[in-house]
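Missing here is one protein chain; the remaining ones are kept as they sit in the complex.
Order of writing sets the chain letters: A and B. Residues in each chain are counted from 1.
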Amino acid sequence: MTIQLFSKLVRLLLKERMEYRGDFILSIFAQIVAYAGDYIVIWLFIKKFNTIAGWTWPEIAFLYSLGLITYALGASFSFVQMRDLEIQVKQGTFDSILIKPVNPYLYLVSRGFNLGYIAHISVSGFVLIWAMIELNMTWTIGDYMYLILAIISGAMIQAGILTVIGALSFIWVRTSFMFTLFFRLKDFISYPLPIFGTFIQILLTVVIPLAFVNFYPASYLLSNETTLLPIWAKWCVPIVGPLCYWVGYKLWMFGANKYQGAGG
Amino acid sequence: MRTYVKFTAKAFSKQLAYRSEVWLRLIGNFVTVLIQVEIWRAVIGSERIEGVTLEQMITYSIINTLLLALLLHGISGKVDESLKSGSIASELIKPISYPLFLLFDGLGNTLYQLVFTVAPSLLIASLYFGMMPPASWTHLFAFLLALLLALLISFLLGYLISLLAFWFMNHFALSWMLGGFITIFSGAFLPIWFFPSSWITVANLLPFQYMGYVPAAIYLGNITTQELWQVIAVGLGWIAGLLILVQWLWTRAVKRLVLQGG
Partner (left out) sequence: MDIISVQGLTRTYRQYKRFPGIMGSMRSLFTREYTEELAVRELTFSIQEGEAVGYLGPNGAGKSTMIKMMSGILVPTSGELHVLGRVPHLARKENAMQIGVVFGQRSQLWWDLPVNDSFDLHKYIYKIPDATFEKNLAFCLDMLAIKEFIHKPVRQLSLGQRMRVEIAMALLHEPRILFLDEPTIGLDVMAKDQIRQFLRTVNREKKVTIVLTTHDMKDIEEICPRMIVVNKGELVYDGSVTALRKKLGNERQVVIEFREEPGLIDVPGVTLLQEEGLRKTYLFAKSELSVFEIVSQIAANYYIEDVSIEQADIESVIRRLYQQLAANRQIG
């Protein structure tokens, strides 16, 4: 997999989408409306109650948008690809990838790169920037760098988890329920984690590190306390992502080898 | 009538095959309620906000979450599937009303959810979080009526989307868009009594509040006995209005279908 190959694939994927242009535009519009709905509910809530666990509206908007943008980035490289892997394995279409002189994971992920998340990214990016302006934070270049690294890391955490679930379809074959579990757990990180108690916070820090996606980076950047992690753990955030992704990748390749050994 | 009930029974038994996913839905419901409860706890605590207590909000969240499982969401998806697979042709040929077929089929799924998901979830939720009893017998009765209204309205909205999909060709996007409005105006998370007044006005002009807020508010007694019947009457009005809209679109859609050569 090279950059040229990837950009070629993206060009073709875009061309494919444009074949159904009206559809694509309608989807984008629908996503914007749908996510606007989510934001508006939270905004109305805070209008009434002023804060949630000490977090103001711009802070909550920042937290939520960080979660959404990292999801969109990570999922565009993983969700649909991993979800459909189960079908590909069943129908044998996965073999067509193994024929090619490319890394099967990278090709699967690139070939299925999902342009549909553009709306998520636009909306959440817009609100993220708005929140940053509203909050009037005096950030250094280091802080901005931290934010970018946190976004990349957050995307990688989610892509990594989704990849692990995909890898399981080489072994278990029925994985759709795990995706639902993932989305249920992800609901927690839309809100400040301390309100859910220590158990959830530990679960989402140590077992399935979703807290590193947005809660810890937002806490550090907004100077709120994170209750569980000390200050020096700030720089763990950009590390968790690549670690997660690496684990997911390794597990996936292990699964693919099993597929070749145990038979399709 | 008996034929339609058969459809309900058939849909019910079809869902039985997915029994193993019940526990997943139970966890899902639990998590959803948990998240809402903790947020309300953080924000209300032991106080009263506009006369509303935490216990009331907990009951509100439970009702809304479980109601969601009962509503007829899958209508537009089912129609889309029929269109894609071509089975729509055989379904339309039969000497039955297609919309009624969809309704009763959807109710089969609702019944299944009621028995296998909602009942156990209700038990778990009331044990773990605590659930308030209905405000009075009248309110309980009106609550059940409101549930029926919610089911019918959700069905009509889903059917409306299927019809619109005849022109837009994409039921999923339309459904998603509608979902955005429902998220806000059904009051599923934030009850309408907490809305700013201008938003309350808008909410009252839309049918979505019947899909979450109204049944829950009736149950809790926040809608008084005087207002009760008015609210239900308006709900019925919405159903009538949607029926007319749907019927009109149906005739237009059939014309379009015929023009396109089926």
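In this text, a contact is a pair of C-beta atoms (placed from the backbone, for glycine too) under 8 Å apart; a residue touches a chain by one contact, two chains touch by 3 or more.
Being a predicted model, the structure only gives us computed values, none of them experimental.
Engineer: Among A:F126, A:W172, A:W235 or A:F254, which residue is in contact with the omitted chain in the full complex?
Structural biologist: A:W172
Engineer: May I ask you to list the residues on chain A that touch the chain which is not drawn?
Structural biologist: Contacting residues on chain A, toward the hidden partner: 4-5, 8-9, 12, 15-16, 19-20, 91-93, 95-96, 98-102, 172, 174, 177, 260-264.
Everything below uses one rule, namely that only the chains that are shown with their structure count from here on.
Engineer: Express in whole angstrom the distance between the two chain centres, defined as the mean CA positions of chain A and chain B.
Structural biologist: Distance between chain centres, rounded to whole Å: 29 Å.
Engineer: Show me the residue ranges of chain A that touch chain B in the complex, using the header's touch definition.
Structural biologist: The contact residues of chain A facing chain B are 22-23, 26-27, 29-31, 33-38, 40-41, 44-45, 47-49, 52-53, 177, 180-181, 184-185, 187-188, 191, 195-197.
Engineer: Which residues of chain B touch chain A once you look at their complex with the stated criterion?
Structural biologist: Within the complex, chain B contacts chain A at residues 21, 24, 27-28, 31-32, 34-35, 38-39, 41-43, 49, 168-170, 172-174, 176-177, 179-184, 189-190, 194-196, 199.
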